[in-house]
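Once you've had a glance at the structure underneath, I'll fire off some questions.
Heads up, one of the protein chains got dropped from this complex, but the rest are sitting where they should.
Moving on to subunit A:
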Amino acid sequence: MRLAISQRKSDSTFLRVMPMRKLLRPIKDVGIVGYGAYVPMFRIKSAEIGRVWGINAFPIEEKAVNNLDEDALTIGIEAARNALKRAKIDPGLIRAIWFGSESKPYAVKPSATVIAEAIGATPHLDAADFEFACKAGTEALQAAIGFVGSGMAEYAMAIGADTAQGRPGDHLEFTAAAGGAAYIVGEKSSETLAYFEGSYSYVTDTPDFWRRQHEHYPRHGNRFTGEPAYFRHIINAAKGLMEELGLTVNDFDYAVFHQPNVKFPLTVAKILGIPVERVKPGLLSGVIGNTYSGATLVGVSAVLDIAKPGERILWVSFGSGAGSDAFSLVVQDAIEEKRDLAPKTWDYINRKKYIDYALYVKHRGKLLM
């Protein structure tokens, strides 16, 4: 650890009195007492979208589409209920519900309050919606770790869920999907099914993807979204976390990276030297698409569904704009008795019904009545 003295061209000298510690770790050790995922049952094949727009090369096989009566909020409710089933706690003990999404049903009015009411957590709690493109879910998780780790609260819930928007005909339309997951954070104990060794966030101002106020669809910087945005942030976050914890890629049994498609996370694994078989269990974008704020949260839920006590998971999100949150998670004994208390992620993925582009358009609310 070092003390940093930064000198500017002016006369002023700034002394940073805080040590330059990159790792984020709260005073108390915290872990996950319950997790739950949800993926809507409708799927559209990339080939069907391609048929309409005359495109025949696709980044994924198929993606999940919300039902007519589903939005990011209802996805959040079901994920939260599943997390609660595994946590086996009184919902009234949850002192914060933070909902990360970029497709909130209301521009102004928290979705988190509806979710809190729906799971019976009101009124003694904090609630808010987070937005950081695809990183809002892990952003909420960072906050929950701090909230519980500081001793302010016994339990806090972080949710990431989206019904992502892709402009018709744009290549994002192939991947922008619906799904989400919720995590309840509590102090590390025999009740936690996995604990956080530490986390690290890496953020810069990189305008690779955005949606302006009142716009229906986001815009992106095409190839600019790859190298300076996705890869730079994910790789720096992953390396930064491992350095701070004194770990190498060989210490991790699973790795889950943000998954806008299948190729990007596999490329990250290759760059970091992680074998493909450690990435595959948490790589779901090929069959459900990119669930944006939900993406890594859903991926990690699929890993927790199969992981054994003692195994270690590297978890790195990415959100455009841009930044990454990296977590190191160690699975504990409680996973064995808790994982069967709610539907598993693959129970939802296997429950599928294909729709054509016409029904997809209706489900996505694109028809003017």
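As a working rule, contacts are C-beta pairs under 8 Å (C-beta built on N, C-alpha and C of every residue); 3 or more make two chains touch, one makes a residue touch a chain; residues count from 1.
One rule holds for everything that comes next: contacts and distances are computed from a predicted model.
Enquirer: UniProt protein name for the omitted subunit, picking from "Peptide ABC transporter permease", "Methytransferase partner Trm112", "Dihydropyrimidine dehydrogenase" or "Zn-ribbon domain-containing OB-fold protein"?
Expert: Of "Peptide ABC transporter permease", "Methytransferase partner Trm112", "Dihydropyrimidine dehydrogenase" or "Zn-ribbon domain-containing OB-fold protein", the absent chain's UniProt record names it "Zn-ribbon domain-containing OB-fold protein".
Enquirer: Return the single residue from A:Ile55, A:Ala118 or A:Ile306 that touches the missing chain.
Expert: The one listed residue touching the chain not shown is A:Ala118.
Enquirer: Among the options A:Glu62, A:Glu78, A:Glu311 or A:Asp325, which residue touches the chain absent from this view?
Expert: A:Glu78
Enquirer: Residue by residue, what part of subunit A touches the chain that was omitted?
Expert: Output for subunit A: 41, 67-71, 73-74, 77-78, 105-106, 114, 117-120, 343, 347-348, 351, 353, 362, 365, 367, 369.
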